[in-house]
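Comments concern the structure below.
As you look at this complex, bear in mind that one protein chain is not there, while each of the others sits in place.
Going in written order, the chains are labelled A, B and C, and every chain counts its residues from 1.
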Amino acid sequence: MKVVEWRREFHRYPEIGFTEFFTASKVIETLRSLGFSVLYGQDAMDGAARFGVPAKEILEKAYHQAMKRGANPALLESMKGGYTAVVGILQGKESGPTLAYRFELDALPIEESQSTDHLPHRFEFRSRLKGQMHACGHDAHLAIGLGVAEKIADRNFAGTIKLIFQPAEEGVRGARSMIEKGIVDDVDLIICQHIGMGVPTGQIQGGVEGFLATTKLEVTFLGEPAHAGAAPEKGKNALLGATTAFFNIQSLGQHSGGKARINVGVLEGGTAANIIPATARMVIETRADQQEVNQELVERVYQIIASSAMMHRLEYSIEIIGEATTFQCDEELVSLVLEEAEHIEGFTSLQKSSVTAEGSEDASLLIRRVQERGGYGTYCIIGSDLAAPHHHAHFDIHEEVLPHAVQLLERIARRDWEIAHF
Amino acid sequence: MKVVEWRREFHRYPEIGFTEFFTASKVIETLRSLGFSVLYGQDAMDGAARFGVPAKEILEKAYHQAMKRGANPALLESMKGGYTAVVGILQGKESGPTLAYRFELDALPIEESQSTDHLPHRFEFRSRLKGQMHACGHDAHLAIGLGVAEKIADRNFAGTIKLIFQPAEEGVRGARSMIEKGIVDDVDLIICQHIGMGVPTGQIQGGVEGFLATTKLEVTFLGEPAHAGAAPEKGKNALLGATTAFFNIQSLGQHSGGKARINVGVLEGGTAANIIPATARMVIETRADQQEVNQELVERVYQIIASSAMMHRLEYSIEIIGEATTFQCDEELVSLVLEEAEHIEGFTSLQKSSVTAEGSEDASLLIRRVQERGGYGTYCIIGSDLAAPHHHAHFDIHEEVLPHAVQLLERIARRDWEIAHF
Amino acid sequence: MKVVEWRREFHRYPEIGFTEFFTASKVIETLRSLGFSVLYGQDAMDGAARFGVPAKEILEKAYHQAMKRGANPALLESMKGGYTAVVGILQGKESGPTLAYRFELDALPIEESQSTDHLPHRFEFRSRLKGQMHACGHDAHLAIGLGVAEKIADRNFAGTIKLIFQPAEEGVRGARSMIEKGIVDDVDLIICQHIGMGVPTGQIQGGVEGFLATTKLEVTFLGEPAHAGAAPEKGKNALLGATTAFFNIQSLGQHSGGKARINVGVLEGGTAANIIPATARMVIETRADQQEVNQELVERVYQIIASSAMMHRLEYSIEIIGEATTFQCDEELVSLVLEEAEHIEGFTSLQKSSVTAEGSEDASLLIRRVQERGGYGTYCIIGSDLAAPHHHAHFDIHEEVLPHAVQLLERIARRDWEIAHF
Partner (left out) sequence: MKVVEWRREFHRYPEIGFTEFFTASKVIETLRSLGFSVLYGQDAMDGAARFGVPAKEILEKAYHQAMKRGANPALLESMKGGYTAVVGILQGKESGPTLAYRFELDALPIEESQSTDHLPHRFEFRSRLKGQMHACGHDAHLAIGLGVAEKIADRNFAGTIKLIFQPAEEGVRGARSMIEKGIVDDVDLIICQHIGMGVPTGQIQGGVEGFLATTKLEVTFLGEPAHAGAAPEKGKNALLGATTAFFNIQSLGQHSGGKARINVGVLEGGTAANIIPATARMVIETRADQQEVNQELVERVYQIIASSAMMHRLEYSIEIIGEATTFQCDEELVSLVLEEAEHIEGFTSLQKSSVTAEGSEDASLLIRRVQERGGYGTYCIIGSDLAAPHHHAHFDIHEEVLPHAVQLLERIARRDWEIAHF
């Protein structure tokens, strides 16, 4: 089956957020060959609205790797600097609503298992890129996306289909840049989906609950070095600032407004035993099941950072490197998904939202935008037993669910829309 | 000997800083009876320049105790509110310089030993006041002061003698208030002295080195309480501010400019297990063997407090509750002291400054002021073996050194001044 | 109405936990006069199972005040040392189950308002005890308890009635001591109740949800003092230990197992600016909506305290000073309460459990014990508009609800039990 081949091809070449040069060029070419109009590069995203773009040398290295692997140079040129979003647009033969499906392009910085138990290794489609791996299932999503594209290339549907291929979902960094470009502003219905997530093979879940609002922040402190033996008081100790912030941030995680989470995921500073540390860096995330609570946490973090810097006479900067929000799936769309799923043999169990998500997703931003403009959205889960949890070196899906997922999205696309219903 | 009787009487009734109502009235009456002009109450000190004045109820309790013990009500009235400084002034029969001696009035909040080994207990002059004790030797200083007064009451000396009886030396709180009143502005020569300090009986040390500059600070934080279970985020946690300040202040004690010391001596806040703590209080001291380094530490403390308050949205206040500085004894005066000491049988060993002080003294402020206005000063040590260290419940001196000390100060007072020499 | 008079009398004389000497003696005498058998003193509670008993001098002061106010000396003698629990037992004329009602004896350390708006002040039943106040409604509960006693003194009911008057509910300190004495071991049905709690006048709530498991801990650290200027390194700084524990405890409040709360409500240590602090004390509470999560938090606190002490070579102690747990009201009993309430005119709105408690209650321990032994329990809320929130200086209830509450408990007591049902 082509969808399985596609999945394995994407699996072999896992590119991390904003460096999906080869992956995106492959998607562009396929969509074009099927008759889609394709937006990409700066036509598909607003560069300034990206969060957490990797350093220049990382972008360049990935660019040259993609070139070497045979990506189309003209396409690459348009993506230079991390412009890897792709949107495929196709008009149906009849008029109808604009329906968007969203798929993610990026992989994770995880070294893939070489265990003989690990099917991608045994069947020889293990990652060719050291320290990178499709360990969340985005390779499967991409394959489903191309699978649907192929099916509906006949234009036997009503309305417009938009296939959104988003970069940098990991770290919730990429969605904003596509929204700011207006990609979903004309969308009436948006359906995002994820494979796995604790839902077993054969089950489909029409919606989801519990995604947390989140903000990811990168903080730097800049002080002054000094010889720790000869003149310690001459230094401005950036680690004192960072550790002071660390402890005070740790105390924020209790809130009567529901679940609140805070983590200092990275703290690092200093250069040598005998130098008062002059630089420090922190990576922080806040989360909450209420958008307002998350915002409150972010404000408290800002104040703690500013005060810690002032305390030790440090310069500082804070950059938002990722952001997602909470959202609610529209009941009507959840029902519609399940209604279509009922016709597909592979789905033996239909659920509204039996599983609560524990993490965050920037699909939230896409869905909220569509809803704010009067449209409808949902986030459904395609069940698949997993060899290991998401983000694990042994992660693997059941490939037999891929055709069912394609079928589902195809059925929805071909639906005879009673627009009034929405 | 009267000087011993005086010492024991003062020892029996030890009053702490700014509450020396009975002690001061006894001093005033004795000086007056000897023909001295006496300044006291608001004539001897600037109330606003006092540091660390006790709370009203403590002042009032001590006032009433002094009243009950039979202190002169008219004198007491003048001292109400903690105006306990006394200055005795006597003109000699001939003209000459103004020579000041300084003695301290205050005792310590220490419960005196009831051991049978402890002579004040055995000889029945132990403290009559619960939890208070002359454990530093100020009782001896006071007796020496009155002893000298009695000797020179004949006016057979050249110039003016000023006997300065300062309140609240403990905590370095009282000297500033007498300086601001101008008490030493006309002084040409000032001699302060201390008994004990590690110098053995029979030895006299004409000067001293090593007193540290110091500042004592009281800090309060004010936040907002909240129910810790129901709405923790509604509180503004004053203990978070105080402990953040605590840790950062602890990191200040290293300086290439010499000895630097910092201590948070008291930290307290909060009321109950289930309330987010809304108040906190800290008592902090800085010390350094350079006045500038001490000042730098104080500035860093201010910045840390302000930043800690800002971090947790607290109000705060900082009050200086004590202050002393470094100083240098004038060589000429050191020599003069030793020159006179040579004539006194009781002093068998004469030293310039063999011992290094480890603490702080607000005599430093008096001596510096005299020196700044062109005068001379020294701080000499009257050796005495001690039964236990200063500030200890078993502290006791050798009373036989008291008459020698009186003799010394008398000889200096009667000196035929070659003013030009100074 | 007598119930209102009783409430006002109790309101006038608010005694805090384990010092309810006058209150308890009043309750004992009233119950006796109505024909109840009464257990009190060490017959009603296990002294060793009390949490957070006040210091000796506080117990003694309250004892003498109660004596002075005219409490029965023989009864007082039995309560000496804080044995203030009371249990009234009455056999009905017919056989039936043992039904317990629980009321709390203790007040709060809050100074009552003297505003003319404050009815207890205007109507002259304001607290006669400085700094103490019935600000939670326990005075009302006591009045209801005596009101019921009076009604059922005719013994026209089936089974046994136990009226449990518990000391020291504030701080969740008293229930355990009555449980350990076996007071509820023969109880088939237990009904606890609380006035107010956000439920309006006229409403009755048959059960409640959401009380949190909690543990209150008192921690002391003992180090060694040293002169902060002369030999700072000789000290063992107890405040360093306590603040280290403080910051690390603050980081515990995030748990995937539901609501988790942690608070350091009190931290205090040190004596003077120039002494390395040698002692420190902390009061800490943990809470969680799962008993297991609360237990996990307590264990983490123990480990943090032990490690902080080891870090600074301190001795330490940890004492549990309060404890409560989670519980579930039995559906059958909730229904029964509402069934009877329906017959009372004053109750215009009946609810199962519309309000979620935000705090903790040691009624939880009583109810759990009854349930563990095969009985049933509930905790109902008697609605009353409040002048100000619980634990506030302006707190006041609507006295008109008191007779309705008495009626309700009377009706339940007189019920014709179908034992089998339970």
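Assume contacts are C-beta pairs under 8 Å (C-beta built on N, C-alpha and C of every residue); 3 or more make two chains touch, one makes a residue touch a chain.
Note that the structure is a prediction, hence the values are computed from the model and not measured.
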Contact residue for the chain not shown (choose from B:Arg261, B:Arg368, B:His398 or B:Arg415): B:Arg261
Listed residues C:Asn248, C:Gln351 or C:Gln407, member touching the removed chain: C:Asn248
Among A:Ser127, A:Gln166, A:Thr201 or A:Thr214, the residue in touch with the chain that has been omitted: A:Thr214
Which of A:Thr98, A:Ser177, A:Ser360 or A:Ser384 contacts the chain that the document leaves out: A:Ser360
Residue of B:Phe36, B:Phe247 or B:Tyr376 in touch with the missing chain, whole complex considered: B:Phe247
Residue ranges of chain A at the interface with the undisplayed chain: 171, 212, 214, 216-217, 227-232, 239-240, 243, 246-247, 250, 253, 261, 263-277, 283-285, 287, 321-322, 358-360
Where the unshown chain meets chain B, residue by residue: 247, 250-251, 253-254, 256, 260-262, 358
Contact footprint on chain C, counting only the chain that is left out: 230-234, 237, 240, 244, 247-248, 251, 254-257, 260, 296, 303-304, 306-308, 310-313
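Everything that follows uses one rule, which is that only the chains that are shown with their structure count from here on.
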Interface composition of copies chain A and chain B: same or different, split at half: same
Chain whose Cα centroid lies nearest the overall Cα centroid: C
Rounded Å distance, chain A centre to chain C centre (Cα mean): 51
Geometric centre distance via CA averages, chain B-chain A, whole Å: 68
In chain C, residues with contacts to at least two other chains: 247, 250, 253, 261, 358
